[in-house]
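All protein chains of the complex are present and in place, except for one that has been dropped.
Lettered A, B, C and D in written order, each chain numbered from 1.
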Amino acid sequence: MAELIISSVRKSFGETEVLKGIDISVPSGTFVSLLGASGCGKSTLLRCIAGLETTSGGSITVGGQDVTDLAPEKRGLSMMFQSYALFPHMTVLDNVRFPLRMQGKRYGNRAKQKELAKQALDQVRMGDFASRLPRELSGGQQQRVALARAIAGEPRVLLLDEPLSNLDARLREEMQVELIELQRVLGLTTVFVTHDQDEAMSLSDQVVLMRDGVVEQAGTPEELYRRPRTPFAADFLGAANLLDVSVEIDNSRATAVLAGGDTVPVRTSNSGAATLVLRQEKVRIGDPLSTDDSVVTATVVSRVFRGGEVQYLVEYQGAMLRVVANGESMLSAGDQVELSWSSSDALVLS
Amino acid sequence: MAELIISSVRKSFGETEVLKGIDISVPSGTFVSLLGASGCGKSTLLRCIAGLETTSGGSITVGGQDVTDLAPEKRGLSMMFQSYALFPHMTVLDNVRFPLRMQGKRYGNRAKQKELAKQALDQVRMGDFASRLPRELSGGQQQRVALARAIAGEPRVLLLDEPLSNLDARLREEMQVELIELQRVLGLTTVFVTHDQDEAMSLSDQVVLMRDGVVEQAGTPEELYRRPRTPFAADFLGAANLLDVSVEIDNSRATAVLAGGDTVPVRTSNSGAATLVLRQEKVRIGDPLSTDDSVVTATVVSRVFRGGEVQYLVEYQGAMLRVVANGESMLSAGDQVELSWSSSDALVLS
Amino acid sequence: MRRLKLEPWLLILPVVVLLLVGFVLPVASVLLSGFTTPGGGWTIENFTRFFESAFHTGAAMRSLRMALVQTAVVLLISLPLAYAMSRASAKVQAFMMIAIVLPVMTSVVVRSFGWVILIGPAGPLADIPGFLELSKSRQGLLGTELGVNIAMVQVLVPFAVLSILGVLNGVDRRLEEASRTMGASFGRTAWSVVFPLAIPGAIAGGTLAFAMSISSFITPNLIGGAQIPVLAAIIYTDATTNLNWPFAAAQSLLMLIVVLVTIGLTAKLSARR
Amino acid sequence: MRRLKLEPWLLILPVVVLLLVGFVLPVASVLLSGFTTPGGGWTIENFTRFFESAFHTGAAMRSLRMALVQTAVVLLISLPLAYAMSRASAKVQAFMMIAIVLPVMTSVVVRSFGWVILIGPAGPLADIPGFLELSKSRQGLLGTELGVNIAMVQVLVPFAVLSILGVLNGVDRRLEEASRTMGASFGRTAWSVVFPLAIPGAIAGGTLAFAMSISSFITPNLIGGAQIPVLAAIIYTDATTNLNWPFAAAQSLLMLIVVLVTIGLTAKLSARR
Partner (left out) sequence: STTSAPSGNSDGGAPVELVVTSFGGDWEKAYIEAVVKPFEEEYNAKITLVTLYSADALAQLTAQASAPQLDVVHFSGGQEAIAAAQGLIDPVDPADLTTFDDLSPIATEGLERGEGPVMQVTPIGIVYRSDVIEKAPNSWEDVFDPKYAQHVALTDLSNSYGLLSLLAVNETLGGDTDDLEPGLDALGDLAQSGDAIVIKTSADMQQAFSARDIWIAPYSQDYAETLRKAGLDVEFAVPDEGAPASFITANVVAGRTNSDLATKLVDFSLRPEAQATFAEAMLYSPVNTTTELSSDIADTVIHGDALSKLVRYDSTVLNERRAGWTDEWNLRIAQ
């Protein structure tokens, strides 16, 4: 219900600069994921937005109002902490009812608040635990209560810090569906911190990829996946294999020379040193499907069973590549294999 | 370095029975994952093994010695907590050095201990943060320090409670490699709690699937994936689609009758009501590859972009099924599609 | 395992035994002397004398009333004070701690005389009692319960502050932050999140303050004088001046019972709430 | 934002102002009277008299020594005691708290007489001083520093216990559990994990105990008698009996300075460690 604009926000802890000028603009009612490696500053940024950290510079606007110096409770947002921060002296229900109580007028009397809190608990499948104390819950259960508490108050902006990290796949998927639905129905502006690129891509309207306190790239999931601007982005979003190559352009036909001397066709207009990005699911093991495909020979290093598929680590000229085959594949370490890919799936970043 | 045997362990918190008789045997030097939904009792079981909870029944044996009534520090194991439990008054290095200090004789003098602790920190990529205090770290960084502390003491049995839940895919993979290597080199008996079935399957020698305080099924990853004994196991380990069918056997050829009246060939020898298990990656969208394949018609409900692939939710006769297509697929809600699968990929559990 | 719960007890068993032998037994034997006559026989005369004397029962009621008032005021001051301190930097916290403990380290006579200056007839607060119609004398707050209460509150505050502070320092700040992001103002956060979590500290501090208040007599004597007799002073006089040990013991026993009952009732009430 | 850090201060500003006006100013004015002659002029005679009197400096040294010993012993007892309490059930904890506070709620004369029975010439501990060659008399521990220390420790322990307990109740038990699973025994866990975390409580409790110890004189008088004179008692006598206000004020000022310096040094030392 409110647009969120973050401009050149900086934050230092003593000497360490953790946020180095962050610009993000989140249109009203969109779902944005903050994605990035451990320690890149996601939680810190969220805390700045919530008003829990004094920024060292920059400004934050919510729904057109500059909130940079506003007290947290006046920002009309709600935050779920990475460490949950459940109130230990309140039952699960009272925890979830807390935001409703604090905005009393909007949510009517005690009974009404309890009913709404109960609904939020049901949404996270924790309705049966309403009268427990937080310490009597498992890790994943606590996480869901924290999530329920964050959504119960129907804030203008919802800030979620790794809300689903402790849930199993089934539950996580259910929660994702609930979240998306809630967000669509209420038009919540949501900032969702996650370390899981799959989750980020499947949930978000926008993905913001952070790296060491700066925004590496921002855009729709498909943009980031299909047109990563840096090897880091390509790798982070798609479990990609990165190979150092040198590109030669001859008559507007580009060829990449790999480490082993193999040459493969690529699509680029810049010659010189570059990085060849090969997503693991685009590389086939065994005969090429088409004669246009690039083919190299590599050695299997290890095999990991992953249920529906098998992941191989293969060595090509000193570089380790990850490729997947279907679950029945039974290669073993030392086997020589041919890797092939369509040149349209090979991305060159220079 | 020590075999771990858990026999009919029970645990109640007041009225609630959380563990209802758990039997697990972990051979020396193996890597076992405890897998299960949020709240099924994984952490509680780990705490019982560590000696932190009084069991209500059953016994626990480590390396042939009954430790059921032994103090935690005499069990020769090490546990990483779901909530990390880092010592707030010690630096990161001192946290990791703690188990070494406590077993002083084995780990030599202060300098030697510091060196070993530093090594463990490097293994989790936290070497640069040695002199920080825990509260000055991000969530994922704290998790890694806790992991380093758990492995530093080279225990006989290593208990890890969701050690990687807050890490991004890249780091998580690196940590997995480190863990496996450590475990292989030192022959550590490892019990690894996770909610992530992919992780469980790719790391473990054995997977123990828990459900509501009992062991649902235990075995190698491939066993559990290929021969789940219950619909729950099938679903939990493979994001499977479950359909209620009735099986008819005619001349030893089994046919499952689906909700819509469609009949598909299956492999089973029991007739009557059953559950048809279709893993999402085994179901193809579009024309069948072979004429033997089973084919049904369904309606696309939603499309989720997941990077390398696209996941569709489709409706078949009131049942929601998840299927995946490759990343370029562009169907939209309402489209009619044909789903097909090879009868050898359809599992029937009765 | 079961051991875990036993171990701490092994550690303190000696201390507990020491406490019992070193305190409960001798004090009990002294208190029992309240039932003896000077000759050595048994009697309840000391108790009947107490209940028949309006002076004694009046002083006891006053002591109880003053202790309750002081404890309440002490907690009202200490909770916000401890809260502010717990959120200050370590340096500021240490500084404030010393400032607050200062009265305790000061000789009681100096402290009391300071109050005499402040609330005595020439002091800036001298007009308050007339204004409040508390006292007809022109002695300011000297010789009034209010004066004693003010002086006592000052000595008692540090004890409550420190025990609340210890608890609050352990409260995760993220709880407050979470509360703030959910629309609770600073005040409501303090009220709904911080103070409830400080209750154990407040109970401990309140118990101490109450116990100290009801058993202290020097400050009441110096500020209140002969007109505001408190039970503890009467007991002291009976034992040391009047040499009436059995009567002093009987009154001490009664005082102890009243204190225990009060604390018990308060605990019951606060548990029910 | 910046507000977050200011808010608590707005809340306590009135309290701080009250403290200043209500305590620091009057006490400072009283203390300054240590520099005055009875006539009203300025002098440092009261200080020179103090330093020239072996009796006064001796008593001051004794007071300091006893306060330090008592504080150390109090902390040694209180840490394990508070630890054990913090790990007991809420019921047991409440019960123990009352048992420990009991001495504070008991009239000082009753309490002291209990000690007289216990450590006096007929008491079970009567032979200790001879055995330790502490005293040549057959008066047990009465009239010895040790006797006073024992009786004082008992009154001071509750204060230290309660302030440590508040801190320990807030310590996450999982820290101890983690320590145990890493091979640390109960004792080493207490030493390496629990006690370091209890330091803020121990500092608070120790400061209180030290301040109370050095400023109390009734128990020292009742147990130690005339032969164990402490500075606080001398000040009290000088002010109330000898009516030598300036001299009492001068000594109070010196006592305050010594206490502040001691606390400051201890804080410095423990910070360096």
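The rule we apply is simple: a residue touches a chain if its C-beta (ideal position, glycine included) is under 8 Å from a C-beta of that chain, and two chains touch if they have at least 3 such contacts.
Please read all numbers here as calculations on a predicted model, not as lab measurements.
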item	value
Which of D:24, D:72, D:99 or D:117 contacts the chain that the document leaves out	D:117
Option touching the unshown chain, where D:59, D:193 or D:212 are the choices	D:59
Hidden partner chain, touching residue among C:54, C:226 or C:269	C:226
On chain C, residues whose C-beta touches the chain left out of the figure	38-40, 116, 121, 137-139, 143, 225-227, 237-245
Residues in chain D touching the chain absent from view	53-55, 58-59, 113, 116-117, 120-122, 135-139, 142-144, 221, 225-229, 237, 240-244
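Just so it is clear, only the chains that are shown with their structure count from here on.
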item	value
Two chains sharing the most C-beta contacts	C-D
Length of the line joining the C-alpha centres of chain A and chain B, rounded to whole Å	21
Centre-to-centre distance between chain D and chain B (centres being mean Cα positions), rounded to whole Å	56
Per-residue overlap in chain D, given as positions that touch at least 2 other chains	180, 186
Multi-chain contact residues (two or more partners), chain B	51-52, 71-72, 83
Complex contacts: residues of chain C adjacent to chain D	4-5, 7-9, 11-12, 15, 19, 21-27, 29-31, 77, 80-81, 83-84, 87-88, 94, 97-111, 113-115, 117-118, 150, 154, 158-159, 162-167, 169-171, 186, 190, 200-201, 204-205, 207-208, 211-212, 214-215, 218, 232, 235-236, 239-240, 245, 248-249, 251-252, 255-256, 259-260, 263, 267
Chain B residues touching chain D - in the complex, by the definition given at the top	47, 50-52, 71-73, 75-79, 81, 83, 85, 87-89, 98-99, 101-103, 149, 153, 159
Contact set on chain A toward chain B in their complex	13, 35-39, 42-44, 82-83, 136-141, 143-144, 161-162, 165-171, 195-198, 201-202, 221-222, 225, 235-239, 279-282, 304-309, 311, 326-327
